[in-house]
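Apart from one protein chain that is not included, each protein chain of the complex appears where it belongs.
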Amino acid sequence: MNSVAVTVDDLNIPNLGPREIPSPGCARDFAAEGSSWHSDGDRIVLDDHMDSIRVAMKNDIDPPSIELAGPRREIFFNPAETCIAIVTCGGLCPGINDVIRSLVMQAYHTYGVRQILGIQYGFEGLDPSCGHKPIELTPDSVDNIPTFGGSILGTSRGKREVKVMVNRLESLGVNMLFVIGGDGSQKGAQAIYEETQRRGGRMAILGVPKTIDNDIMFMDRSFGYQTAFAAAFHAVISAHTEARGARNGLGLVKLMGRDSGFIACSAALATGEANAVLIPEVPFKLEGPGGLLHFLEQRITSRGHAVIITAEGAGQDLIPDAEAVTDKSGNRLHSDIGLFLKEKITEHFKARNIELNLKYIDPSYLIRSIPAAPEDRIFCLNLGRHAVHAGMAGKTGMVVARWHQSYVHLPMSLVTRGRRKVDPTGDLWRSVVEATGQPARMGV
Amino acid sequence: MNSVAVTVDDLNIPNLGPREIPSPGCARDFAAEGSSWHSDGDRIVLDDHMDSIRVAMKNDIDPPSIELAGPRREIFFNPAETCIAIVTCGGLCPGINDVIRSLVMQAYHTYGVRQILGIQYGFEGLDPSCGHKPIELTPDSVDNIPTFGGSILGTSRGKREVKVMVNRLESLGVNMLFVIGGDGSQKGAQAIYEETQRRGGRMAILGVPKTIDNDIMFMDRSFGYQTAFAAAFHAVISAHTEARGARNGLGLVKLMGRDSGFIACSAALATGEANAVLIPEVPFKLEGPGGLLHFLEQRITSRGHAVIITAEGAGQDLIPDAEAVTDKSGNRLHSDIGLFLKEKITEHFKARNIELNLKYIDPSYLIRSIPAAPEDRIFCLNLGRHAVHAGMAGKTGMVVARWHQSYVHLPMSLVTRGRRKVDPTGDLWRSVVEATGQPARMGV
Amino acid sequence: MNSVAVTVDDLNIPNLGPREIPSPGCARDFAAEGSSWHSDGDRIVLDDHMDSIRVAMKNDIDPPSIELAGPRREIFFNPAETCIAIVTCGGLCPGINDVIRSLVMQAYHTYGVRQILGIQYGFEGLDPSCGHKPIELTPDSVDNIPTFGGSILGTSRGKREVKVMVNRLESLGVNMLFVIGGDGSQKGAQAIYEETQRRGGRMAILGVPKTIDNDIMFMDRSFGYQTAFAAAFHAVISAHTEARGARNGLGLVKLMGRDSGFIACSAALATGEANAVLIPEVPFKLEGPGGLLHFLEQRITSRGHAVIITAEGAGQDLIPDAEAVTDKSGNRLHSDIGLFLKEKITEHFKARNIELNLKYIDPSYLIRSIPAAPEDRIFCLNLGRHAVHAGMAGKTGMVVARWHQSYVHLPMSLVTRGRRKVDPTGDLWRSVVEATGQPARMGV
Partner (left out) sequence: MNSVAVTVDDLNIPNLGPREIPSPGCARDFAAEGSSWHSDGDRIVLDDHMDSIRVAMKNDIDPPSIELAGPRREIFFNPAETCIAIVTCGGLCPGINDVIRSLVMQAYHTYGVRQILGIQYGFEGLDPSCGHKPIELTPDSVDNIPTFGGSILGTSRGKREVKVMVNRLESLGVNMLFVIGGDGSQKGAQAIYEETQRRGGRMAILGVPKTIDNDIMFMDRSFGYQTAFAAAFHAVISAHTEARGARNGLGLVKLMGRDSGFIACSAALATGEANAVLIPEVPFKLEGPGGLLHFLEQRITSRGHAVIITAEGAGQDLIPDAEAVTDKSGNRLHSDIGLFLKEKITEHFKARNIELNLKYIDPSYLIRSIPAAPEDRIFCLNLGRHAVHAGMAGKTGMVVARWHQSYVHLPMSLVTRGRRKVDPTGDLWRSVVEATGQPARMGV
């Protein structure tokens, strides 16, 4: 599922330098409570297939392994002197507020940290020229926020000058930064981490990967993803209802997924109502005997209705020169695969004089702006808890994630190396092909 | 709320001619069960304001009144010889399947009717040239259908030749037709009624008015409307979340409502999150000191975010010559008020160099294709029950509706005389203005 | 539906005495905004049946009529000197927070009132000996509260000394009190009103009737009721699923309704899955050929499963001497009709050696503690708006309600005169009997 070759060294987690004062210890003594501490030596194998294990055994070297998350007996930061900043970047995603709440609750209650700042509007909030003020976060101020979608801190897209941001963090007295954001934002966090290292490395930079497309590597899944495709589920059911409600009805649904088709696949599998799923990872043709239009025509004329799901990033190669079809108003009409398909399908049926009742559904923001569902709430809670454990222990330049059901630490540099994709030869795509009845390769 | 002047005569309900055989009676004896029969003399006043009543009293004439629905002791049709047809026309709306189920259950269980046909794809299904076959409906086949949105019969738009349809009904042996459909479809039903009258009037034609826009006259509300705006509710909440999530965020939501802004108003009131509501009934200006753009700019610059709801039929006068802005692909880009506003607002803020993060949400079919919520289920049940009571009693050329909390009979010719609108001087619009803080008249 | 005879005088709304200073006018000028004022002479008839109207016409006297709600041009209170208190009493109900929010928003924004107090824990909060402090309510503090169920003010049951409460109101400087509560609480409000009248009548006492059972008279429905039975809907669906899932499965659901069976009836109608509904208004027998047990046995042996809904107040006459069956722990086991039926039904089938898989469902608080659904949100918004209009106009000793789709003023003394009941001879009960197939009178 992750096509990047990974070495043992790729998985090392940076630590801040040696503490100058003795460890103050955690606010809670988990061992005394009957629980247990974790050490950096607690690791799981990255690849749990026996084939990989046997290769390692044969060569008598450890297979690549990942550091497990959890509370460390020795912590780096003195809670009384710790100042945490939290920033949320990029598009909205269910669960951001849950992660914020968890970070605050864990830092406050488990470690006794009292200074927690919310940075407003993403990295903009770390650039004084934008004029956003940080806001103080307390258990009371974050208690109810998971009830609402979005981010109470606001977000923004785009980069800011790294040195400016680190200056700002230093002037605010921050020594631990949590970046809740996607691929681009974690690259930004990595740059901040590198700058802090250059300046002596007394600041911990940690990430909580956010991607509604579920396309960050080395993770079981990303937070908010389950909630998001459950919302997409309803859009597909609506498309099916509309398709059934008219003669030769076609429900065409565009879902998120710029580079990866996970939401489209999941929505198809969960509903069982899609007849074709189009994703960026699997090219397809429109024309010709094995193409989408032919497949669709057959389906419509034999069954009287059909449902198609397209990820927004599917079929980009099919759309001719984007500029050419931009209309006068500047709307990039045709870079939108949904509208492009709508037009092409309509033309095809018109040319053949077959009635078609096409209903186009683009749920867009309705999917990403909802509050996290219960399972995602727990997931966000745990990501936040373990991010704080890691930060207090002096980990930096890393993100928290879940891998094979365990919470782990991953280097930022690793997770931003590529994108997770649907494997066209794997079981997920096979299950989609089985569920839809579509050809595994549509005309390609 | 209904601007049409109504006379006493306008409210007369046609009855089929005298039965040739003695009334067979209802399958159930309600009176014996402790319940009661209704007679055609049971009526309520159309206008219950004391002012109207006093005018009538002064002139010593009855004020206009409406016939109450309910079982009649004498019925016109012999259940054993009754053949019912049900047809669903126009756009989908929550609750259509509930009405179908109720019609079938009531006819079957309460009256003992055994021949019930479902006409497929609207009036098309009554035109043999379209090739659709009627399907038999039974309590078993309709039992679970309210679980699903849409119409199990399928729908279509548009007219068919009246004589062809009546011929078809006669050849199928139908003597009672239920038309579930909107304004246009009830006009079609009226034409069928008139044709059956010309042919001797042995067939009962009854309507169950359907309009997701809640714009049919003389009704407390239309079925599915509550369910629909509850779905619109979530779209507005999403818009608000998106607006809050970005600096100078603007959530722009387009909701149904071609001629009437009820859904837009209801969604605004229920969420309490809209800052402006645009509806067809209340003209507004874009430019100028009292215009939308100015209002919006003030709101955004003072509060940092805003939410606008527009009904699809709002501001049509603002959109210049539709053809001129149709793009090469033939998309009528600008007749869409949502996209038009998106463009105009974006231009305005760009011209003033104010950052704007506009998120456009068009939930469209997601709102109308869902199953009916519990309250609408009961409403549909009752509409179906009373439609069957009316049909069995030999009523024709009429629709069932609820008026002032009572189920009533209304002449088809009356309800298709105009459209229900939001009164710009009434309490509904006043409450919207109060809730949003927008000017009552925006620049007009 | 309301068995109480009502005279014209019963419907008079008390007004506070003449103002000593000139009317300050409303903060908004509705007329200037294109809207309109209402006067006390705007009224609708209480009974809109033509029969009643004709009687009045014959006798040449006005039929009983109700004052319409809405803003008055002349207001009694000077907003700058107005201090409002809001108190919530009795059991929770969806929408309480919506009413609170609406009262605050309307008073603050439409009239400019700046002193608004929330009284904590019901009438307890007006008794200084209980030690609860009032809290200040502002638009900001109430903005999000409809997101949550319950009451942000807390509630309590039971009476407090009237003079103590009025003393407390006076010492707080309150001149307008809104009581959100049920039958008992409105009686309490009436007592407070009478005491304030004795003291010179400078304080307005207004009620917003609250009853999850929908059993307050002279109202289309009570707020929260639709939300509540939509939750009950799901309990009945669960009961049906459980009943279908086992051989001779019986789903037995107990729903709210101490004196009135509205929720039980609505849940049965909306689901279409109940085979018997038991309500306080319709007595039934357990034993004998027409009794519940016999009916149930027939249904189970012929169909293999059944669902029964009982209102909590149904069949109280069947439960023998409550004390006798109280267990040692003091649990009044058998005053609970649900557990009583569970026991009796189990015994019956055991005695006949027929397998029975009974699943008992008591959703209780799950129904009443949820947030209001969108339609109820608008309803609560309007109740709050009109309560403030009435209070500012100097109305007192009254409640706001909706009657025949219009918002109206009703004297407190009227609505507390009895309880609204399901009419065993009316259409609601008839529809239940039709939907369930149960006998209209079960063995009685």
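In this document, chain identifiers A, B and C correspond to the written order of the chains, with residue numbering beginning at 1 in each.
The working rule: a residue touches a chain if its C-beta (ideal position, glycine included) is under 8 Å from a C-beta of that chain, and two chains touch if they have at least 3 such contacts.
Worth saying up front: this structure is predicted, and the values here are computed from it rather than measured.
Chemist: Among C:Glu242, C:Glu281 or C:Glu312, single out the residue that touches the unshown chain.
Modeler: Answer from the full complex: C:Glu242 touches the omitted chain.
Chemist: Check the options C:Arg168, C:Lys359, C:Lys395 or C:Arg430 and report the residue that touches the missing chain.
Modeler: Counting the whole complex, the residue in contact with the absent chain is C:Lys359.
Chemist: For the chain not shown, which residue from A:Val6, A:Val45, A:Ile135 or A:Leu172 touches it across the whole complex?
Modeler: In the complete complex, the chain left out is touched by residue A:Val45.
Chemist: Could you list which residues of chain A touch the chain missing from the display?
Modeler: 28, 30, 33-36, 41-45, 48-51, 53-54, 56-57, 60, 62-63, 65, 70, 101, 105-106, 109-110, 143, 146, 220, 226, 229-230, 233, 266-267, 269-272, 373-375, 377-378, 381-382, 385, 404-407, 424-427, 429-431, 433-435, 437, 440-441
Chemist: Even though one chain is hidden, which residues of chain B still touch it in the full complex?
Modeler: 144, 147-148
Chemist: Contact with the hidden chain only, please: which chain C residues?
Modeler: Spelled out for chain C, the touching residues are 92, 121, 124, 132, 148-151, 154-156, 234-235, 237-239, 241-242, 244-247, 249, 251, 325, 327-329, 331, 333-334, 339, 343, 359-366, 369-370.
Just so we're on the same page, only the chains that are shown with their structure count from here on.
Chemist: When the centre of a chain is set as the mean of its C-alpha atoms, what distance in Å lies between chain A and chain B?
Modeler: Each chain's C-alpha centroid was found; their separation is 42 Å.
Chemist: Specify, in ascending order, the residues of chain B that touch 2 or more different other chains.
Modeler: In chain B, no residue touches two or more other chains.
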